[in-house]
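Just one protein chain is left out here, and the rest sit where they should.
Let's look at subunit A:
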Amino acid sequence: MNFERSEDHAMLADMFGRFLQETSTPERRNDTAWTAPFFDQTAWSEMVKLGILGAFVSEDLGGLGGSAEDVSVVFEEIGRALSTDPYLGTLMGLRLLAESGETDLVKQIMAGARRPAFAVFEPEISQDLSLIGTVADEDGKLTGRKSSVYGAPGADLLLIAARNDQGLGLYLIEDVTSVQVLAAPMQDGGGIADLLLEGTQARPLKAASEERIEDVLDLGRIALCAEAVGAMDALVSMTTDYLKQRKQFGRNIASFQALQHRIVDMTMWVEQARSITIRAVASYGTGDQRRHTSMAKNLIGRAAELCAEEAIQLHGGIGMTWEYPGAHYAKRLIMLDHQLGGRHDHAMRLIAMKKENAA
């Protein structure tokens, strides 16, 4: 048993963390996260040059890492620095392209020449892949509407999950001008889009199966959990510091036991969140992957909500303001539960697994 990070992971976290500290500032987030294309293009190019995307793909497929642990190390720093840039969409798209043997595209993405996004969900479908309604005909023409496509604004490779006569297939659109991309910022910043596919020509990819897609979604979920851990950790520190410096009734409000206890509970939940994320990371690619990923996403949903709401409350009015960075951490922690299934969606998935096992 050893929960220490490897030297490589410690270095990666340190290097990427320092990069994000310099580039993911509140000012730059304000300037880029809510205005098309909803990310910081300069910082993104610099990040690509640092080779961070290598952590998302294994060496035999053209990357430098690719384990769930590699991914979680990167996403924890993203959460700690509250970056709203399109890491999640890139992770899932890149992963599927690599697994489909699209070596050239993988190289181009690693070099920063292209950026993928992955379209799987639909206006009324956010979890159950068997219900996907977008269809592909035998010529690879796609028809349907995708939603919650993270990082799609400004992306130039679109991976689409669509139903064909064999089941769920995966398709690639390289000419994104052929698709109507309805873009918006997310509530907490960063790009999201609906895609309108009306007989849009696409190329089938090899990594196609419901199983493969679910695996990549699970990796995305683990990434979100790690991001939440980083953000929660940062927010609890900010809240603790605030209580130490805020004076009311002639004393620091940190001296009130009722408030101290709430920081204690938040700290306890951060540790639980970190632990369940470690569980999911370690189970990725094993028979426990689905169960532990859903446990993590469910617990993180609850822990993140508690930390976010308590942080706002303990800050008082300041915690309600746009100007205070802590408010944006809280917002991110709440909105994380709206991506790749929330706590209740994952509770339902766990219940379904229990039923399956009993049958």
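We adopt the following convention: a contact is a pair of C-beta atoms (placed from the backbone, for glycine too) under 8 Å apart; a residue touches a chain by one contact, two chains touch by 3 or more; residues count from 1.
The criterion applied here is as follows: contacts and distances are computed from a predicted model.
Participant: Which of the following names does UniProt give to the chain that is not shown: "Heme exporter protein D", "Pimeloyl-CoA dehydrogenase large subunit", "ABC transporter permease" or "Spore germination protein"?
Facilitator: Per the UniProt record, the undisplayed chain of the complex is "Pimeloyl-CoA dehydrogenase large subunit".
Participant: Thinking of the whole complex, not just what is shown, which of A:T25, A:Q127 or A:S178 touches the missing chain?
Facilitator: A:Q127
Participant: Using the document's definition of touch, tell me which of A:V48, A:L96, A:A155 or A:M186 contacts the absent chain.
Facilitator: Considering the complete complex, A:M186 is the one touching the chain left out.
Participant: Taking the entire complex into account, which one of A:M15, A:L64 or A:M348 touches the absent chain?
Facilitator: Touches the omitted chain: A:M348.
Participant: Take the complete complex as the reference. Which residues in subunit A touch the chain that isn't displayed?
Facilitator: The missing chain touches subunit A at positions 34, 121, 123-128, 131, 145, 147-148, 182-187, 192-194, 247-250, 258-259, 305, 309, 312-313, 316-317, 319-323, 327-328, 330-331, 334-335, 337-339, 341-345, 347-348.
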